[in-house]
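A protein chain is absent from this complex, but the other protein chains hold their places.
And then subunit A:
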Amino acid sequence: MFPTEPSLYTVKAVLILDNDGDRLYAKYYDDTYPTVKEQKAFEKNIFNKTHRTDSEIALLEGLTVVYKSNIDLFFYVIGSSHENELMLMAVLNCLFDSLSQMLRKNVERRALLENMEGLFLAVDEIVDGGVILESDPQQVVHRVALRGDDVPLTEQTVTQVLQSAKEQIKWSLLR
């Protein structure tokens, strides 16, 4: 049998986990892991095997996993073991560089959680149903076209102001 049918369907999943191995973002593009339970088990396995080593690529459960970590975030792109590893790498780099630009180089958990919509839109522009849609981070950032998040104070509700004040106090105490 021929190993791989030529196809544009390259990416099986894109994952972002935090430094406890919990899911911040996960998008599966085929039925390799059909249920949430299997997905979480896979994520756990992946995290255990990769979070201590900084080695970029691994073979897990018969799948090629390329990954990258930054501060408290772990980015994963998963494809078949027959897939061109460099293609998967291109996706991972594009995702990371796009986020890095959008978050102004602050690629860490807190900044990401505050910009979840940006993350959702960026991944949507990079991979569509498993097909690589775009690999140039400039293009991705341009298409996501997130407007600046410096919202004038007047638009913030009182609770929001209170919330952020609380946060700041908490942080200053912790430090």
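A few comments on the model shown:
One rule holds for everything that comes next: a residue touches a chain if its C-beta (ideal position, glycine included) is under 8 Å from a C-beta of that chain, and two chains touch if they have at least 3 such contacts; residues count from 1.
One rule holds in what follows: contacts and distances are computed from a predicted model.
Missing chain, UniProt protein name: "Coatomer subunit gamma", from among "Metaxin-2", "COP9 signalosome complex subunit 3", "Coatomer subunit gamma" or "AP complex subunit sigma". The omitted chain makes contact with subunit A at the following residues, 2-8, 18-20, 22-23, 25-27, 32, 36, 39-40, 49, 53-62, 66, 72, 80-82, 84-90, 108-110, 113-114, 116-117, 120-121, 124-125, 128-129, 131-135, 139, 143-147, 151, 155, 167, 174.
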